[in-house]
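The structure is given below, and queries will be raised subsequently.
For this view, one protein chain was removed and the others were kept in their places.
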Amino acid sequence: MAKEIKKIALLTGGGDCPGLNAVIRAVTRTAILQYGYEVIGYKFGYRGLYNNDFVPLTLESVTGILHRGGTILYSSNKDNLFDYTVEENGKMVKKDVSDVAVENMKKEGVDALVVIGGDGTLTSARDFARKGVNVIGVPKTIDNDLAATDVTFGFNTAIEVATEALDRLHTTAESHHRIMVCEVMGRNAGWIALEAGIAGSADVILIPEIPYDINKIVEKIRQREAEGKPFSIIVVAEGAKSKDGEVVVSKIVEDSPDPIRLGGIANKLAYDLEQVIKDHEIRSTVLGHIQRGGNTSTYDRILSTRYGVAAVEMINAGLFGNMVCLKGDKISYESLENVIGNNKNVDPEGELVKVAKSIGISFGA
Amino acid sequence: MAKEIKKIALLTGGGDCPGLNAVIRAVTRTAILQYGYEVIGYKFGYRGLYNNDFVPLTLESVTGILHRGGTILYSSNKDNLFDYTVEENGKMVKKDVSDVAVENMKKEGVDALVVIGGDGTLTSARDFARKGVNVIGVPKTIDNDLAATDVTFGFNTAIEVATEALDRLHTTAESHHRIMVCEVMGRNAGWIALEAGIAGSADVILIPEIPYDINKIVEKIRQREAEGKPFSIIVVAEGAKSKDGEVVVSKIVEDSPDPIRLGGIANKLAYDLEQVIKDHEIRSTVLGHIQRGGNTSTYDRILSTRYGVAAVEMINAGLFGNMVCLKGDKISYESLENVIGNNKNVDPEGELVKVAKSIGISFGA
Amino acid sequence: MAKEIKKIALLTGGGDCPGLNAVIRAVTRTAILQYGYEVIGYKFGYRGLYNNDFVPLTLESVTGILHRGGTILYSSNKDNLFDYTVEENGKMVKKDVSDVAVENMKKEGVDALVVIGGDGTLTSARDFARKGVNVIGVPKTIDNDLAATDVTFGFNTAIEVATEALDRLHTTAESHHRIMVCEVMGRNAGWIALEAGIAGSADVILIPEIPYDINKIVEKIRQREAEGKPFSIIVVAEGAKSKDGEVVVSKIVEDSPDPIRLGGIANKLAYDLEQVIKDHEIRSTVLGHIQRGGNTSTYDRILSTRYGVAAVEMINAGLFGNMVCLKGDKISYESLENVIGNNKNVDPEGELVKVAKSIGISFGA
Partner (left out) sequence: MAKEIKKIALLTGGGDCPGLNAVIRAVTRTAILQYGYEVIGYKFGYRGLYNNDFVPLTLESVTGILHRGGTILYSSNKDNLFDYTVEENGKMVKKDVSDVAVENMKKEGVDALVVIGGDGTLTSARDFARKGVNVIGVPKTIDNDLAATDVTFGFNTAIEVATEALDRLHTTAESHHRIMVCEVMGRNAGWIALEAGIAGSADVILIPEIPYDINKIVEKIRQREAEGKPFSIIVVAEGAKSKDGEVVVSKIVEDSPDPIRLGGIANKLAYDLEQVIKDHEIRSTVLGHIQRGGNTSTYDRILSTRYGVAAVEMINAGLFGNMVCLKGDKISYESLENVIGNNKNVDPEGELVKVAKSIGISFGA
């Protein structure tokens, strides 16, 4: 029988994401108000767990954070306690320090740990579960690429920001008869590009799941011209790839110390298009981090709150080793063993791609 | 076997709703680009069908409308052609003029009719289907109260507007230690109040499905004071009802020529609270029509586009007499015979109410 | 010669207003970083000064507040220490308690007081200046009705909120061929109605400075119809007045326990219009407190910051008894003796009214 829960801990790992604070708030309020648990939050994800660096979470400390992006617990990107860099005898070495973390939780009397993060963070969560820690996972990624849940929080906010940017680019495109290329986030998945592209009235959407042929893009641009619309909006996912694998401006991108920072696919594509389209101005914009910050959308506030409440309910029910998820419009859960490494990509034959094609959007293929 | 489709018509009925134009655009583009149908739109809902008042819908005429609220086809609220007011011999009489509508469609060669509307509009759609018209319904209501679909477009936009208003009211409430009462739409259902209340960090949410006791509201306000938060935000659905049915300021409301216009439940509640809470200022705001206008949210643009494309696919597949709907995250359909009069209310024992209660929101009960 | 300044105090009085926190932040940061002053803030305006209820203001305590509406120092509306309600021998009596305030400042070693407020709050500031307190005034009102300054912070945010609401109402008005009446704030001045009306594409703007004739409004509505625009947007300032002083629905409004709360002029006007216009639906919306809360606009953040820095510069220069103000695009100041009771109304013959008339807006006169 499950030991009685008296104290729980929370941590957030990976890139920041609108809704993290809403989850923290919902977990804390539910834990205190419904079950009388004590709550603490480790700072900077697993690093805080290793360093025993935490803050108490109270009704007061989670006040006024529901709508705010970011995480009041801070986050770090690459700290894996099962393969952690520590100094030993004056040298930096990699070792498994997960026992330190377990020991820290024991010392503090932490009975259960809520881990909010993406694939990397949840992999460690699974590994702690295997070590017997009472772990509950909460999925987080603006990219919406986790297979175990229909939707993750942060995604709706990201597509709202991207869609608003596309709305803005439209006026310039139309006024100057330009081709505007807009790069959005999404890592190896095309969800943000696809949904923002549909919502933002894009003419071409390029996603990693459908390698593009630059000639097909040009064809679409020319077809629009023929229909009296001498301007086009192209949304390109940061992970999009050319069909033939050939990279026209590879030299520049390879030269760069940080290809993503120097503009990545949008700038490359704009350059490539300029080589073949001489009668339009072409401009590129890389949305970057504004997609993951700022106020959390209404949709994400609600979803995050549901996740946070569900995580505490699962603690109360002893459902450890699982990750909360959304199936259809119902909150559910899935074993952490099954969710890791199980990414969700856009189905090139799926409904959303068909919807986009039906209204005339080209995927450059 | 189904007759070949060459020409389709569209109409929008009932209150305007963000996403109507997105559906019109998606239907028109898909019909023209994928199937080569000709498309016309009747103006002002069924009234235009009766008067044979329509416009051709082309790729050009649906350009630039994806994000815009309202409907380019205009709408009317109460025109039921099966019980329509016409002048006969100098008198206004009610009669069934649906045959005129059917005749008009025949004359114009309209092979299928897409009807976008709420309960009232779709009831007529069902009745036309019974008369043999090839009808496809598309559900519309910002109130999200149609049982046959998990979500309707317009709802997300409405809760975004309401949530932003609650965000704004918070600063005043906190600065002045006030009680702010905010009335939102929703007719006889509490969906907008419930979701906007959760997203907007309300302290009390009053919905028709859970009659309220004013003493419980006062209790919550006093409890917050005791916790050092001498201000509260109350969201009240326009259809909310007091538990005991007693109406404290009934005199004023009854006197009024139009109770809703004079402020309805929010002003009444603020007045009632003032009778028992003397140490706080109390203010009420009635959001009104700003909830249903303006730019369509990203979520609603995508959902509306999916509905519009699906409606044309259903025409192509001969699936007449049905309404497109969303089940979980999948587009599906349901017979118009089953959807009418089948409203969806907030379940007082359902997950969302429990989520709200878990984080400490009171329902005044 | 001025005594050396070591410690200053701040207070905010009157209705909350976007930009208050930005002023508090700018005063605090400038005082600490440029002059090494200690800073405290009295809570709830003059009431805190009387009760010696204050908080220290540090770089830390003003972090993250630049964009937030409301005031971290709280505010109260009617506390005048020169005529203050206190309990004496078990009875509530009015008396001058300003000496207590002066004594409190002396005890705490407060060398100068920055008072942020509107007409009422600044009147007391002047009275404290007359008593020899080193006072600097900062003008605050969303209504923009202070004569001594060209612009006050909060006004731009208020017209942005009102304009966005008008944008939203347009889609409903157009879709249903309705007359939409929208009431905005502004007290006895028409600034918010005038500027939001111009920016929000209103057809009729009703302001206190130009009493309206309902027949002229109907005339404008009919003229628009004749031009093929069977819908109209009317913006009405809360202080607008009918020309003949006659109040059609006076009975209802008089019956009400709180006429403003029951909707005031917008609902009345909608009712009046319904008596003469039978072929359109008419709807009214009262924006209310959402105009004064929420995030502060970019313009107001900058203006507030300039005011806050200038207030500290004036303390350093010994320019007491003055109020900071904006003249054209320059920061300046004016004696508190001259600014009180000196309200600024819309000039019916001024440029802005002429601009509105030039593009066809009616003032119902």
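Think of it as A, B and C in the order they're written, each chain with its own count starting at 1.
Basically, a contact is a pair of C-beta atoms (placed from the backbone, for glycine too) under 8 Å apart; a residue touches a chain by one contact, two chains touch by 3 or more.
Keep in mind the model is a prediction, meaning the values are calculated, not measured.
Asks: According to the contact rule at the top, which chains on display are touched by the left-out chain?
Replies: A, C
Asks: One chain isn't shown here. Among A:29, A:68, A:126 or A:220, which residue touches it?
Replies: Answer from the full complex: A:68 touches the omitted chain.
Asks: Which of these touches the unseen chain: A:176, A:216 or A:229?
Replies: A:176
Asks: Given that one chain is not shown, which residue among A:64, A:211 or A:294 touches it?
Replies: In the full complex, the listed residue that touches the missing chain is A:294.
Asks: By the contact definition given up top, give the residues of chain A that touch the hidden chain.
Replies: Touch set of chain A with respect to the missing chain: 15-16, 18, 20, 68-71, 74-77, 161, 164-165, 167-172, 174-177, 180, 249, 251-252, 255-258, 261-263, 267, 270-271, 281, 283-290, 292-295.
Asks: Across the whole complex, list the residues on chain C that are touched by the chain not included here.
Replies: 25-26, 29-30, 33-34, 59-60, 63, 66-67, 150-151, 156, 159-160, 163, 167, 195-196, 198-199, 201, 227-229, 297-299, 301-302, 305-306, 308-309, 312-313, 327-331, 351-352, 354-355, 358-360
The rule is simple: only the chains that are shown with their structure count from here on.
Asks: Could you name all chains that are in contact with chain B and with chain C at the same time?
Replies: Per touch definition, common to chain B and chain C: zero chains.
Asks: Out of every possible chain pairing, which has the most C-beta contacts?
Replies: Greatest number of C-beta pairs in contact occurs for B-C.
Asks: What is the distance in Å between the mean C-alpha positions of chain A and chain B?
Replies: The answer is 31 Å.
Asks: In chain A, what residues contact two or more other chains?
Replies: If we look for residues of chain A contacting two or more partner chains, we find none.
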